[in-house]
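Every protein chain of the complex appears in place save one, which is left out.
Showing chain A:
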Amino acid sequence: MTKGTMPHTLESPTIKVSHLVQGYGKRVILRNIDCEVRHGEIVALIRPSGSGKITLISTIVGMMPPKSGTVQVLGTPMPDRTMLGNIGFMAQTDALYTNLSGLENLRFFASLQHVRGKHFNDAALRAASVVHLDHALSNRVSHYSGGMKRRLSMAIALIGDPPILILDEPTVGIDPQLRRELWNELHRIADQGRSILLTTHVMADAAQTDTLLMIRQGRAIAQGSPTAVKNLYQATSIEDAFIEAGKEQDANHSND
């Protein structure tokens, strides 16, 4: 066991980011980020473009070691390759093999995530039906529409029922009806005690979550339940709250 590994219980957070400073070379992207995702919790990351969302996610999935601070997944400090088996990941760009069918893509990624054999067929069908893709699984991905590719990426993240889901912009290109069904499914997953960390631009999505984390200029500017964040800034919508929080940050920053 690596130093700093704590025994993991249901009470302890599935993802714990403390005092994280991260960047590329001398450029600092994230300054002192703290956040936690607990069992059964859905956390949304809201941010303007280029505020380090990808950096935070990359650090959590262990693509880059923290410059300082720590990131723990299920009590294990990242980067740790074996922990990736517990994370269902959906990247912002659809990373799919277009020459393969939907089912072949699912099978390939599933076998990398230790889902195989007789479990695979059940798991693949279940994941595909959640995103309404079960009828198109035998088609090649090159014939898929943008929305279908997005849904296949989601199915790949869902397969094998990992305890943690990290979804980067999961609702882009998905029609309203499917979006509603998707949220029902995400709530159902959270009710099973699994954790979801997602990023979104869509404030309606943000309102569905348990906790919001707003990152701006590399700092967390607001954190809490959607209602709490709205109340804090006396805003009627999450969007307004985000803008107010930004103004406050600018004001504080100019005082520095």
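Things worth noting here:
Just so we're on the same page, contacts are C-beta pairs under 8 Å (C-beta built on N, C-alpha and C of every residue); 3 or more make two chains touch, one makes a residue touch a chain; residues count from 1.
The rule we apply is simple: contacts and distances are computed from a predicted model.
The chain absent from the displayed complex carries the UniProt protein name "ABC transporter permease", chosen from "RNA polymerase sigma-70 factor, ECF subfamily", "ABC transporter permease", "SRPBCC family protein" or "Uroporphyrinogen decarboxylase (URO-D) domain-containing protein". Touch with the chain omitted from the figure is made, among A:Pro79, A:Gly102 or A:Pro163, by A:Pro79. Taking the complete complex into account, A:His114 is the one of A:His19, A:His114, A:Arg188 or A:Lys247 that touches the chain left out.
When you scan A:Leu96, A:Leu182 or A:Ala241 for touch with the missing chain, the hit is A:Leu96.
Residue A:Ile87 is the one among A:Ile15, A:Ile29, A:Ile42 or A:Ile87 that touches the chain missing from this view.
Interface note: of A:Gly62, A:Gly102, A:Pro170 or A:Pro226, the residue touching the hidden chain in the full complex is A:Gly62. By the touch rule set out above, chain A reaches the unshown chain at residues 61-65, 79-85, 87, 89, 91, 93-100, 104, 108-109, 111-114, 140.
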